[in-house]
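One protein chain is absent from this view; the other protein chains keep their places.
Just so it is clear, A, B and C label the chains in written order, and each chain counts residues from 1 on its own.
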Amino acid sequence: MLQPLRETCRRLLDDGTVQVVIGYGQAMRAVEPYPVFITDPNDVGQLVWNEQCRTNLVKYLLRQEIRALGKPAIVVKGCDERALVVLEQESQIERSEIVVIGVACDGMAEARCEVCDAHQPRFADHTIGHATNKEQSAERRYAHLAEFQERPIADRMDYWKAELERCVKCYACRQSCPLCYCQRCIVEKNRPAVLDTSPTLKGNFAWHIVRAFHLAGRCVGCDQCSRVCPEGIDLRLLNQSMARASEASFGHRSGTDPQAELVLGNFSKQDQEQFIR
Amino acid sequence: MSQIISQPAIRRLVKQWLREGKRVVAPVQIRPDLVSYQPVRSADQFLLDGFIRPLNSIKEVVFPRHEQLFQYRVRGKQIDLLPAPLPDIERIVLAARPCDAAALPILDHVFNWESRDAAYNQRRKLTTVVALACMEHDAHCFCTSLGGGPDDTRGSDALLFDLGDDTLEVRCVTDKGQNLFAGQTESSTRTAPSVPGPERQADLQQVGQQLEQAFERSDWAAWTNRCLGCGACAFGCPACHCFDMVDEGGPTCGARVRNWDACQFGQFTLHASGHNPRSAQSQRQRQRIYHKFHVYPQKFGELLCTGCGNCTRNCPVSLGVLPVLEAMQAEGA
Amino acid sequence: MARIGVFTCWCGENIARNVDVQSVAEQAAQLPGVRCSQTHKYMCSDPGQKLIRDTIAAERLDGVVIASCSPHMHLKTFRKAAEHADLNPYLVEMANVREQCSWVHSQRSRATAKAVDLIRVAVAKVRHNRALEPIQVPVTRKVLVVGGGVAGIQAALDIADSGVPVVLVEREPSIGGKMAGLSETFPTLDCSQCILTPRMVEVAQHPNITLHTCSEVEQVEGYVGNFRVTIRKQARYIDVDKCTGCGQCWNACPSKKTPSEFDYGLGKRTAIYTPFPQAVPARPVIDRDACLRLTKGRCGICVKKCQADAIRFDDQDELVSEDIGAIIVATGYQLYEIGKPDGQGRVTGYGEYGYGRYPDVISSLQFERLVSASGPTGGEIRRPSDGAVPKTVVFISCVGSRDNAKGLSYCSKICCMVNAKHTMLYKHKVHDGQAHVFYMDIRAGGKNYDEFVRRAIEQDGAHYHRGRVSKITQEDGRLIVRGVDTLAGEPLTIAADLVVLAAAMRPATGVEDLAQKVNVGYDEFGFLCESHPKLRPVETNAAGVFVCGACHGPKDIPESVTQASAAAAKVLLMFSRDRLYREPEIAHVQESACAGCFACRRSCPYHAIDPAEIRDRQGQLVRRVARVNPGLCMGCGTCVALCVSKSVDLEGFSEEQVYAMVESLR
Partner (left out) sequence: MNTAASDPANGEFEPKIVAYVCNWCTYLGADLAGTNRLEYPANVRIIRLPCTGRIDFNLIVKAFEIGADAVLVSGCHPGDCHYTSGNYHARRRWMLFRELLATLGIETERVHFTWISAAEGKKFQQLISEITSTTRDLGPYHAYREICETCEV
């Protein structure tokens, strides 16, 4: 895996197809591989690939520092890649200006990998290795959420009070989300301040409601937000409830079909609900 | 001769403190992979061993992430200003790591420089810090490189050492510590062995001199461009102390509040004009390093870093102070 | 600091009965930002308005809240009053303390408390109101009329007669539409062509009308007052300017076997042809699929015959651009496709009537041609199969209409009258013939309409059977019509020589494409949607686009003409000023914060949001952002709710205003 990956990257840099490769590298001290940006073909030896490459690198396509490096090639897993689809649908990237190197992935030892149906990238320009995509039922994919939702409503409220009590609003969830790309986040808007910036329970509830709902019908489930949260808050539950509703009500799984219409901003007269009287 | 106390005795003490209405903050296991300083609600809830260091810091006890400065209320045409009351709850931080406690004297300088922050000083006065010396360290710890160590007593009122067998050695550092444990310990001949702590990295105390020449280097981008611009480093740091003041509320009532802020946020230095003197992330990273190792030492004569390594532990992409300094030194700055 | 005046109305006893107006006014005076608080018995009366005007001037108010009735009642009144006192009208808000308070709450203390809250909300809002000026949009005084049937002709002539230039686009080689092919019209039985052809000629000769036949709308850009329309003129292969319309060419054309569209296939035409003698323009066209020269490269007789040298075999489609201020869509109708093959050897939609299989089962429009003096039989009623004069004719109503199972749910409205007319025309020509009509209900609402139907039955002896026909078979050259007479309560079988099916009206093909080009909505059947069924019946939700005629719904000639004139009047009203003035309460984008995800653009019902490019000083593209076209935005605010960064906001209901309103209820 690693050799063909390095070779592909070397070739792309060598022949000038791209100016930078966004991939995973590792230093001796770091526990996990971390993002590296290779601009010199002779540095492809820094690239690594192992079962700890959990970070979704797609976010870097949106960061001005990385954009400034020139046309990128990016290393993605089958799950990360879904974010690219959404970004293109939302006019944030030109797919033709990015080279996508998909790496087949057998799982990153995370819970979500057990119900992954995107081991093999589908939309990449170059694919390294081979893995089999196994269909996973919605029940399996949303089992974690379903289990949580079985709790009584007051328990759920108490759970979130305890969890969000810890949130310090470091915004690691936002900053690492591949689909958070606003020029100015709503939380930074004043006049009017739609929500409190304070890391109080009130402000934290407002923030996490906004964050989750702004991903409604968009979140691709890379779980980056939960993974990076220094307070260990399971934001995935919120994202999943939106994703499951999008799937159940509109047959939409974000980032799986480049041709699909986005959930919000579109509508169908046939949308079915029971709660509006 | 040394003073020792058993774990059950400590837990009994905590129970008593809680009963007396004191706030006790100690490491709490939130999940298998997450230990965090939290206010404890029962005496069996907190950890006295088995962790490297919590992912947050104890600064929140004296410098909360959110505090009200005053409230306003509109009554008819009249606006009432209600200053926030001074804190009055006594706090005990138990089993703080020395790298956390060592940051408190640093914060003291900041909150007493030019103006004295009443609420901060009041909380500081009400707080007793009982540190717990480290037996283990991980790849991110580098206190020894900055003059600290696993049994550093800076900022602590008392220091505990794990002797095994549910027994801890108590070394009181200040009167506050003495008072806290007075009559609660037993004399013993057992003393804790000295623990070396993490291997000393390259001479980081001298990093300030290297920074003299490093400001204009073009490598900052290469060293730091994986930074995503969140505040996980600053908020987990025991010494970072930037804050933001905002008015929150509506036309009838509200408050002026002070919240933690972080220099890696894009908005941190954004001017009302739209201009941002630190528009690139590498400039913000450079700022963080310079503040800790150059600007602050010049002003107060000590580093704004205790080498706890929390910045790297909390960083989504394993950046933080040490990786940047190492990269800089590797390039022969 | 704000200087807001609150004016609370007693509305006689209407408000004062359940609300303590004096106490409300006193409490309102204490609200932050309120400069003064007054009451009046009738705020909308002249003295009431004078109080408002005088107070605005005396207290130098910069915001006004009127606590009275619903803003739907009097917001315009009070805004105008403010304007008279030189206060921007958009700095006036209302608190609805009558309809939504005093009239629905009888407990005085609670109604009074609620009234104060409603004023509190309005005051909180008005503090954030901004002075707004009406949006001015320049207008190109030129109209595009799409469709040259009777509706399009009427609209075009009305507008052209008032001095405004019109571009009339017709898909067929001639204008005239369906009406040109009709024999006589109900309820007067006057000759259709006699009424219409002079109007067609008028169109052709009108100095203010540019006529494009064989043409379709290719593209519509821009917005109200400022459309740019591209028209595709199909190659006609005739130089219309040189051609004299003498007819030598079509008389000599050897390709004579193409079914005539104008006669609905009952007659044949040549490859070079005019659809009918009175066609406008009176110039032939070459059917590129039938012409031997164009298909096989042989022939060219027409070239030899043409003395004017007007044949152009190298003619190409041409694109014409027009700057247009308003668009009238009048694309008319077509008939429901009876017995449509489903591709698997079966037919759906009244296949049991044998239409298409039995030559003597025809549609009502085909019957019109059989009766017409200009038709394939010269006006003699002869059946298609053998040319015999039919002695028994069965007319069937509602073929496709009012039938969810096989066709369309709606009533096509004209068929009852068409059937009555047909029985009469038939009786007038075949005196010994017998007409039968199968009908579901007779719907003959209209001036002289019911009398007309009665005449068909009582004077001309048509037999009306209330019931449906289940099946038609052909036996020994006759059509056996099996149905039921529900009034008699028994099955009924009639051996007929000719069966005429009154097929439903449907919008013309391609209307959805056109609707999408001009951003007009259409219903499940393809009929275009008016803006409001009662009050804005010819306007659409696309500003500057109007509808008339059968493209909007089934209707007869008088209705189509009425609606066409109405649309013309609306256009002329719009053109009566140099500029359009639109409500300024519309959306706008803060481009510095916009991330360009275009969720707003996806959702905008008026297609009012376009991408715009932000470039740096060197001209390099920095990013794309959304921009609102003030000529199109109607101010619904859907974009605001969808915008995650709230980079788009809505004047009049801005984020600041709305949050201030909610916060005031804390």
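Assume a residue touches a chain if its C-beta (ideal position, glycine included) is under 8 Å from a C-beta of that chain, and two chains touch if they have at least 3 such contacts.
Quantities reported herein were computed from a predicted structural model and do not represent experimental measurements.
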Omitted-chain contact residue, chosen from C:V389, C:A612 or C:M634: C:M634
Residue ranges of chain A at the interface with the undisplayed chain: 145, 148-149, 153-161, 165, 194-195, 200-202, 205-206, 208-210, 212-213, 216-217, 237-238, 241-242, 244-246, 249-250, 263-269, 271, 273, 275-277
Positions on chain C contacted by the hidden chain, ascending: 70-72, 96, 98-101, 103-107, 109-111, 113-114, 117-118, 120-121, 521, 529, 541, 585, 603, 605-606, 634-638, 640-642, 650, 652-653, 658-659, 661-666
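The rule we apply is simple: only the chains that are shown with their structure count from here on.
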Chain pair, A-B or A-C, that carries the greater number of C-beta contacts: A-B
Farthest chain (mean CA position) relative to chain B: C
Chain B-chain C separation of Cα centroids, rounded to whole Å: 70
Chain centre separation (chain A, chain B; CA means) in Å: 31
Geometric centre distance via CA averages, chain C-chain A, whole Å: 46
Per-residue overlap in chain C, given as positions that touch at least 2 other chains: 592, 660
Touch list for chain A against partner chain C, complex: 90-92, 181-186, 189, 191-192, 194, 214, 262, 264-266
Of chain A, residues touching chain B in the complex: 27, 29-32, 34-37, 55, 59-60, 63-66, 166, 168-172, 174-176, 188, 193, 196-200, 203, 224, 227-228, 230-232
Contact set on chain C toward chain B in their complex: 30-32, 124, 127, 592, 660, 663-664, 666
